[in-house]
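A single protein chain has been removed from this complex, and every other one stays in its place.
Chain naming follows the written order as A, B, C, D and E, and within any one chain the residues start at number 1.
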Amino acid sequence: MSAADVPLWAALPAALLLICGGLLALVGSLGLLRLRSFFARIHAPTMGSTLGAGCVLIASMLTSTALAQRPVVHELLITLFILVTAPITTMLLMRAAILRSDRSES
Amino acid sequence: MMQHLPILPILLPLLAGALLLFASETRHRPRALLALGATLAQLATALALLACADGRIAAPWPGELGVYALGDWAAPFGIVLVVDRLAALMLTLTATLGLAALVYALARWERAGSHFLSLYQFLLMGLNGAFLTGDLFNLFVFFEVLLAASYGLALHGSGAPRVKAGLHYVAINLVASLIFLIAAALMYGVTGTLNMAELALRVPQLAAGERTLFDLGALLLGIVFLVKAGAWPLNFWLPSTYAAAAAPVGGLFAILTKVGVYALLRFSVLLQEAGAPAPFEGDWLFYCGLATIAVGTLGVLAAQKLDRLAGFLVIVSSGTLLAAFGFTGTTLTGPALYYLASSVLGSGAFFMLIEMAERNRAVAADLLAISFEAFGLQDRHESEHPDEMAGVAIPAAMAFLGLAFISCTVVLAGLPPFSGFVAKFALLKAAIAAPPAAPALHANLLFAALILSGLAGLIALSRLGIRVFWSSERPTPRLQWLEAGPVAALVLLCAVLAFGAGPAMDYFEAAARSLHDTSAYVGVVLPEAAAGGAP
Amino acid sequence: MEIVFALAIGVLAGSGIYLLLRPRTFQFIMGLSLLSYAVNLFIFGMGRLRTGAAPVIDPARGADPALYADPVPQALVLTAIVIGFAVTALFLVVLLAARGLAGTDHVDGREPERE
Amino acid sequence: MELALIFFLPFAGSLCAAFLPSNARNAEAWLAGFVALGTTLVIAALYPQVSAEGVVRLNVPWAPALGLDISLRMDGFAWLFALLVSGMGTLVVVYARYYMSPTDPVPRFFSFLLAFMGAMLGVVLSGHLIQMVMFWEMTSLASFMLIAYWHHRADARRGARMALTVTGAGGLALFGGVLLLGHIAGSYDLDAVLAASAQIQAHPWYPAVLALVALGALTKSAQFPFHFWLPHAMAAPTPVSAYLHSATMVKAGVFLLARLWPILAGTDAWFWIIGGAGLCSLVLAGYLAMFQQDMKGVLAYSTISHLGLITLLLGMNSELALVAAVFHIANHATFKASLFMAAGIVDHETGTRDLGRLSGLSRAMPITAALAAVAAAAMAGVPLLNGFLSKEMFFAETIFLDRPDWQRIALPLAATLAGVFSVAYSLRLIHQVFFGPPARDLPHVPQEPTRWMLLPSALLVAACVLVGVIPEHVIGDYLRTATDALLGADAPAYSLAVWHGFTTPLLMSVVALCGGSLLYAVAFARRRATTVPLLEAIDGRRIFDALMTGVTSGAEWAMRRLSSHRLQMQMMLLFAVALGGAALLALSGGIGWGTRPTLPLDPAFALLWVIGGTCALAVAWQAKYHRLAAVAFAGGAGLATSLTFVWLSAPDLALTQLTVEVVTTVLILLGLRWLPRRDERIAGRGGTSPRLRRLRDVLVAGACGLGIAALAYAVLTRPGVDGLAPFFVQASLPQGGGLNVVNVILVDFRGFDTFGEITVLGIVALTVFALLRRFRPAPESMPLPRQQREQAAAGDAPPSRVHGGELLPAGLMMLPAVLARLLLPLAMLVSLFFLLRGHNAPGGGFVGGLVLATAVILQYMVGGTAWVESRLRIHPLYWIAAGLLAAAVAGIGAALAGAPFLTSKAWHGELPWIGELHLSSVLVFDLGVYMLVVGATVLMLVAIAHQSLRSHPHKSVPGALR
Amino acid sequence: MNAILPFAVNFGLACCSVGMLCALVRLLRGPAAQDRILALDTLYINGMLTILMLGIGSGAAIYFDIALLIALFGFIGSTAMAKFLLRGEVIEP
């Protein structure tokens, strides 16, 4: 059982989603690299963690559902966890950045 | 119940340690009783095992060696505990020293920090496990158990010197543990087994390339054991750690270096018989032991404080054991085991003793004494009473300490009449008789090293002993029975060991014989493999 | 794969050992953690490398040893990880205590006379 | 039986004496006196038996495997010596009763005195060489304790230490010599060794044996060049000097030489070593004795000189000389002990022993004077006293020496010279103390001591006279028994007559007497000798002290080079040793790569390790100045490691590595708070030396890394070994009852490892807790971190620092707190999930426990310690204990059923509606792991977190952590 | 049966790896600590995606657990660092 055994009805959308997800993650990371300031950079990786992850998770759901031949939806949990946890880091990081940039300015 | 005897030395301290966590730290009496009870039970178990291994009482296993398969998984798949005379001897030593140091600690040290008693029990558990196990990785685990507990105990009571020395101790041992892991993994990667008996079986069948890899593993393992055993040049941490540790801990640590020696011995014997190189092949171990003796002796001479001196004495004894085990042939094993027992008991007592003696001491007085000696100055006291002819009565506590000190000195320096002398005699006698089976040079070197280290010990101990016990400026320490008792008991044990040298030596020789009888070991641990030839 | 794996171990171990030779306690603890990564990988590698062969028995495929990676090193690594974690924590606390008592974060508990 | 009695009486007496109260002076004396007298009588009563049978023996097996036996053996020589020891002991005890001050704590004194007596008898009566060495060393120890009896005096301490060092060292040398001797002879039994004379002298080890034995004997007998300790041993109370340092202990050396004379003597080496040392001591000590100021000093040097005489006699390789030596041993003991007693009396009565201050005492204490004069005359070799007889024999032997010519001339001359010295110092001693004008300013007014104190001395003087006048009747028999015992059939004929006619020896005696008197009259009569001419510079004590200090400082110097207190050095050594050893082995054995087909390289994997490796290098580069960055890099390396585990089919490892990674990061960050700031700009003092050191470290580290990589590669490319793995895979489901083989190994096959591992975790947690209880942060990390101070100053309310009553942390931590608390139940569920299914899928107690612990820590992070603990009471210690107990109980359960510890027991059942139920002791075990991990992790992290609470005590909550 | 999914998986893996590489460069370059923390966070997210893709590629369910764990706890390291930056200590009194 591997990726090659997935029926086409699932493989096709899954593949599309995977490519989308990969690209989104890549672009997000690229943004981290290319954007000029921290405040700009902090936005970019969110792409990977939201829609990018979402795409991959849906792809995963599709393939595993297809392989197990019953609905497999536990990837939802990952979505849930990502959504709940992401703001904590971002908020703290943002505050810290504001504080530190304030300090370096003053 | 009898068939579970081998697991008890591990299980008893574990249960005691865990139960102690439930008891509030303020309730000293029940905690002390629990710890004492557990340690006494360990001693009883160890003695029972000792008797079983020697065939004195009916053992729950057939034959000479006892194998206890944990989880009922036979070797090499499961972990086995193997009881032979040597293991039983080490268990007994651990329990004896453990009991003495525990009683000593109950008097005051136990209260110097948190969880002393639990950590203490865990240390005993680790020691017992390391002596019993027949599995390489399990040995690592028990090394870690005993090291982790020893970290805690070495730092017990906190304080700057303790923590500074502890930092080095922890650091070195952590790195050593990582090397241990590499070695064990390498051995597994090459032979596909972790059981020590099966290793002995498999190693001779390895192809040349694999064999070199295995030897590398063995080398790393040997280095680790040498670190634990305090061999030069890997032992710089030892004196300060031992000196800084709390007294009962230092006392118990006397057996810690012996774990390294024990493991080294166990491995080198198992592998040597199988035609494989010992962790340290050939004369390396012997010369390493000699270097350790030499450096330890220098340290003994240079030490200006009793606690450091004690540390260096431990190094000397380690070096002696290494040299003895590295000596060509097997005739020195029995005497070396006797020496091991004697030095463990003696140095254990010594650590506790010096703490009692140095209690309340003024640091300034010490410095003064050193400068007096260096510049040949006279004591102030002397000039005040030049011709005083009446003696000074020694308080009973000081008299006891002095006597105990002399006894320990006598044991550690190898002077008569206690066990140290018998041990040295036995070692030297065997060494002299060894040529031509062993190089005469080795015999001569060992001879010189033992005599000279004894002399150095005598010089240093008398110098520092005089400074500590006969300096007029020291207040007399207050002793409690709980503290004096264990020291006296250990010293007495040394005397008993000397007095009963006959039966003791018989036992040690038998232990050495069964240790070197690898095929019996393999046969008991792996009955099928041994019967069917190659595994 | 093997060469990458081996080099990875080498780089981790080399960096770790370099840090272990440094004079600051913090460097030491980082070195320790890198070296333990390396050691964990090393132990793991002793079972040889396999992809897609996690040693979780698939009842459909049966318990053919050829189908699964060697589980023993994995079990060993697990133990090693746990112990490594424990001792890292311990060392951290010891270094904190040493720092507090000795007033310096030098591994010897005192600054060298001359750097 | 009698032998055992002789042996045990003194030791038993010693033990009794030690436990008498410290003021029981009379009881002590009675006890010691009776013991000594009893021993003497027993010995005396044994004489008929000894003379009839030759040897009386008692053998008790001790350690036959080692060739050790307790063997008591009394022949004529031993009998003579034993009688000397015990008889002299009796007299000294009587003397000491009156000598010692009433305030002295005498139990110690008598106890050691008796112990010494026992040890000395042990030396004398040993029929086993090793046993003799044992007692030999015990006499050194006893002597040490007795010299230092007045340990509050520095000279006593120094003298004791010197004596112990020198004689102890000699004892060790003797030990070595005896070992060799026993090896050559094949037995340590004295008879066997004595019978192996030819073998021994022919053996290549003979020189070594001789040197070692000589070292032992010469140090003990204070012979040149080891003589210097004896004068310093005079700090001992005078009874001790009389007993140990003149009559008995110092004689042990010559006793030994005489004992081994039959097997060791007769060679050139013997002559030069023993005879040479004897001659030097004889002349040199005699010369030095003339210039001493202290009465006991004179006696000490004279003792050395006389012992030199005996040694010289023994070294002459002639049987008659041996007889003379034995004779002189006995004679010297009598007159020298008597003289010491006299010196002690003078000291006791006047308070000083200074020859310069003492004078004309014969008027106040005539009896003492008379006794001393006779004894001194015996020492000087005046006819009709015992000293004359043995000295005459000595002179005779020097003449008939069987050596080349120049030696035959030189030796008599030297002997006569020594005789001259001996007369001079004897004369000086008596004349200066007892004659001349009465001394004035003495500390006490001199008077005759009590009769009992004079008695021992008088008895000894009487012996001197009796032996001197009628030697053959008094001592002839005994002497003959003694020498027969030594020489057996070779014993020469000799006569002990007082008058032999006008012989050369007589001439020498006369010359010595006249020369000595003349020398004294010319050189000393008017002059107070304060310094020693010619030998001024040679001061044994100074040399010894310099030697000792030199040894110590030399050892210190060596230790500085051979050892290091620096951790870096030790690490370097550890790695260098490992690297060097491995390189040596690998080069000699050779390891090539193996033949196993490698996995195809996945570029993504390679990229992963580009990242991981860079992170690792970056950690090494940044850890000094940018700690936070280093932690982040380490996180990257850890992630790469976990991903590798995922990639290479080790999901359990990946899970564990990830959780551990997270917890470790938090842990290190917690610690970072207490570390000092390190600034690149101020600390960056460059220079070549640190740079070189870094380069060296880089090289070593690089080499080690490469080595490990090569090692790994060498194994990875070799085909796998069919070891334990197949069994585990096959047995996992049917016998272990789990699909996840790794977990089954962990909790079942090798559950004992896990058992130990969780114990380690628990221990570490306890240690951390214990250590942090006494934690004292560095001063500069005590105050609040800068960020918090700034924010507080800017009016920003401290976000998470609230009191328990409030529902939520205020400020900017409010929303994270809400989210984190949403996460807590989820994480708990996940942790239970991992715990429960670990047996069949990746997970297990450890991961589960860490998940829960992390979730709890997250609460602390967002809510602050005070807030969390005001509503959550975790008892991490109980969790740890319960975890350990649960694991143990899971193991013991099986043991109760008769199976070994940790045997798994499973129970399968069918429940209606719910389905199959599967319970196993393994689950209990895993639950134990789970609980312990939770407890230990939380305990460690929270204990560190609590340090902030402690450094700001006004905000603490009571009893938060237990 | 068809190669499209494996191809997509490999493509996604490559994307994620390159993304991780980008994050690494940011991690190395900084310049500020917050950049590094952000980069680490990104690294973790990309790592999680990698695992999911590996899971899809192999069809095995076990990868899910690991991804789940990263989703649940991957953020804690970065949060702790951010908290440290913000307040100077991870767990306040």
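Operating definition for what follows: contacts are C-beta pairs under 8 Å (C-beta built on N, C-alpha and C of every residue); 3 or more make two chains touch, one makes a residue touch a chain.
In the analysis below, contacts and distances are computed from a predicted model.
Under which of the names "ABC transmembrane type-1 domain-containing protein", "ABC transporter permease", "Phosphate-binding protein" or "Na+/H+ antiporter subunit E" is the non-displayed chain listed in UniProt?
Record says "Na+/H+ antiporter subunit E".
If the full complex is used, which shown chains touch the chain that is missing here?
Result for the missing chain's touching partners among shown chains: A, D.
Can you work out which residue in A:10, A:30 or A:57 touches the chain that's missing from view?
Considering the complete complex, A:30 is the one touching the chain left out.
Give me the chain D residues in contact with the hidden chain, please.
807-808, 810-812, 814-815, 818-819, 821-822, 824-826, 828-830, 832-833, 836-837, 859, 868, 871-872, 913-917
Quickly run down the residues of chain A that touch the omitted chain.
24, 27-28, 30-31, 34-37, 39-40, 42-44, 46-47, 50-51, 54, 72-74, 76-77, 80, 83-84, 86-87, 90-91, 94-95, 98
As a working rule, only the chains that are shown with their structure count from here on.
Treat each pair of touching chains as one step and give the shortest count from chain C to chain E.
1
With centres defined from CA atoms, tell me which chain sits nearest the overall protein centre.
Taking the mean of all protein C-alpha atoms as reference, the closest chain is B.
With centres defined by CA atoms only, which chain is the most remote from chain D?
Taking each chain's C-alpha mean as its centre, the farthest from chain D is A.
On a C-alpha centroid basis, what's the spacing between chain A and chain C, in Å?
Going by mean C-alpha positions, chain A sits 29 Å from chain C.
Provide the C-alpha centroid distance between chain B and chain D, rounded to the nearest whole angstrom.
14
I need the residues of chain B touching at least two other chains; which ones are they?
137, 141, 144, 148, 151, 155, 158, 163, 167-168, 171, 175, 182, 186, 188-189, 194
Among all residues of chain D, which ones touch two or more of the remaining chains?
In chain D, 565, 567, 571, 631, 647, 651, 672, 708, 711, 715, 720, 723-725, 728, 750, 753, 757, 760, 763-764, 767, 771, 774, 787, 791, 816, 823, 826, 841-842, 944 touch at least two other chains.
Return all touching chain pairs.
In this structure, the chains touch in these pairs: A-D, A-E, B-C, B-D, C-D, C-E, D-E.
Quick check: in the complex, which residue numbers of chain E touch chain D?
Chain E reaches chain D through residues 10, 13-14, 16-18, 20-21, 24, 27-28, 30, 33, 36-37, 39-40, 43-44, 47, 50-51, 54, 61-63, 65-66, 68-70, 72-74, 76-77, 79-81, 83-93.
Would you tell me which residues of chain C are touching chain B in their complex?
It comes out as residues 20, 25, 28, 32, 35-36, 39, 42-43, 45-47, 72-73, 76, 79-80, 83, 86-87, 90-91, 94-95, 97-98, 101-102, 107-109.
Given the complex with chain E, which residues does chain A contribute to the contact?
Residue list for chain A touching chain E: 1-8, 11-12, 14-16, 18-19, 21-23, 25-26, 28-30, 32-33, 38, 41-42, 45, 48-49, 52-53, 56-57, 59-60, 63-64, 67, 74-75, 77-78, 81-82, 85-86, 88-89, 92-93, 95-97, 99-100.
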